[in-house]
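Other chains dropped; remaining ones untouched in position.
Each chain gets a letter, A and B, in the order it is written, and its residues are counted from 1.
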Amino acid sequence: MNSIGNRLILTSYGESHGPTIGAVLDGFPSGFELDMDYIQRQLDRRKPGQSKVSTQRKESDVVFVDSGVFQAKTTGAPIHFYLHNQDARPDDYQELKEVYRPSHADFSYEKRYGYRDHRGGGRSSARVTAAWVAAGSLAQQYLESKNIKICAYVRKIATISMDDDARFYRLEEVDSSIVRCPNPELSKQMENLIAEAKENGDSLGGVIECVIQGLKAGVGNPVFDKLHAKLAHAMFSINAVKGLEFGGGFAMSERRGSEVNDSFEATDKGIKTTTNYSGGIQGGISNGMDISFRLAFKPTATIAKEQRTVDQSGKEIVLQAKGRHDPCVMPRAVPIVESMA
Amino acid sequence: MNSIGNRLILTSYGESHGPTIGAVLDGFPSGFELDMDYIQRQLDRRKPGQSKVSTQRKESDVVFVDSGVFQAKTTGAPIHFYLHNQDARPDDYQELKEVYRPSHADFSYEKRYGYRDHRGGGRSSARVTAAWVAAGSLAQQYLESKNIKICAYVRKIATISMDDDARFYRLEEVDSSIVRCPNPELSKQMENLIAEAKENGDSLGGVIECVIQGLKAGVGNPVFDKLHAKLAHAMFSINAVKGLEFGGGFAMSERRGSEVNDSFEATDKGIKTTTNYSGGIQGGISNGMDISFRLAFKPTATIAKEQRTVDQSGKEIVLQAKGRHDPCVMPRAVPIVESMA
């Protein structure tokens, strides 16, 4: 329920408006030298309120590790991270105690648990993903030591979209843009669109693309635990994700086999495919090409426009315009996708 | 690896060209009266070679159950199904023993296991899904006894697409068409397109839509085991699936929050949303609306056109046109999607 993974298992806890959020990472190899700054850098990338385009809520994203690491090396024991929540403002939510906000988890959560922690999103808040980023940044360090690199970037905000093929971008290329789209011109357009949406109290959806470089052929399983099935399980765990496609994805379903079959050829780096419509995965198993996939994020549900809905008794409620909202979760989601991939 | 599920666990075994394929279904409630014909009907729906539009290979799809059922009732013990493979023709594959067929799992599978069962697709073959259909048809019977109904249909073949909103269709509506698209006119067009592709030795991709009706609100989990994350794990287990979207999906990522937020209203059937962009799932938990999702299938990799590729030694190989292929796996995938949902 709150754990993911088989050999490397992440167990998450904490609510957005409780004192702390945290996670336990179990199964990490022993004797690995950790760069603690690396973890913090990823958390800083995730942090909201970094620019005019994202939410203004301040979150304290200083991560603490109090087990599983000794003298900067992993010990093989479970690694526990936590972050304090400094911006817990329960009062803000008091008036929403009995209201079902449109496209939030208020209603379904209440049906699930017979109960609602009205202080905020609780477990449904994107805040809990901060601990995933911490855990993921450990996994990323380990993978990088094996020359496996993960990159995620914003491909599309609303209808403004890159049309290049998926490819690996260096962190500097992604982070050079406030919206984390590596195309400078589109990045500027996206920024403006977000600013406009924000001014209008509205929010935007978008697409993040992730590319994994350096994974050798032969990773995955042919039946239920296909490599992409397990990535899908992880990716749909990220808040607001409503779609996922690998390689040629939905567009490929409009084509013919003769157009999109990936043929093999012998190269000086071994046997490779000439194209990569498969997104690096064939029959559920990596084939040594870049793994690539795209995630569709719905627009953030929290908007500052008037909305009609009902409360627990069924009484109609008009939600008034509010100041605080996050018009676009994309930039924050980029490090999460990297972490979860 | 070859099991899926938590409380109800399906363990699959068998290769396409071995003597048998089968599965063990564990955790099924005891005392449930099974309709064995229901299982066989679903297997018949899955069976290839039913029409000119699908592959001509004959498969014996008579399912046997030899444990977990006594006097037509489930006993609580694990239920074992199996089907004989009567059409195992290892000779057909002898010449492909060392060739990496384009977009097949030959290469990645060999890297994974250091070994290839060259008699056929082995575990990567769609043949193994027959046992999933058997297992799924048991689950479906149980769910129907709780008034939860699952329907899947072909929404799109190549570029021919329904543009209606997702909705529940009765089995007769789906099965009235050879391609299992409930729109008779489009169905005819799809049929013709498939016939044309087949004549040209080519294959087509498509999109299947699935709608689950009657699931009460409150099913799922808010963090890692979100209802759609678990469905995603299952759906990406189906061969040739390259994309998945829930509710508004990828299209919704181009919109604004004010356009696609699902508001709540009080109805005579309780609190419902006025729209269903969420696809029946909010915050990972069902909200009582129809669950809906779409799967993108790539075109079948096996085509009867000349293709270039390499063998294990890297030597270039030209695959010649062959008679046997399956231009479109969609109709067969429909019962699989129902089973896995």
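We adopt the following convention: contacts are C-beta pairs under 8 Å (C-beta built on N, C-alpha and C of every residue); 3 or more make two chains touch, one makes a residue touch a chain.
All figures in this text were calculated on a predicted structure; none of them were measured in a lab.
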- Note on the structure: Given 2 displayed copies, the complete homo-oligomer in this file holds a copy count of 4
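Criterion: only the chains that are shown with their structure count from here on.
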- Item | Whole-Å separation of chain centres (CA-atom averages), subunit A against subunit B | 27
- Task: Using the touch rule from the top, collect the residues of subunit B that touch subunit A in their complex.
- Result: 1-4, 10, 12, 100, 102-105, 107-109, 111-113, 122-124, 128, 156, 158-159, 197, 201-207, 216-226, 228-230, 232-237, 239, 242-250, 252-266, 271, 273, 277-279, 281-288, 296-303, 305, 307-310, 314-316
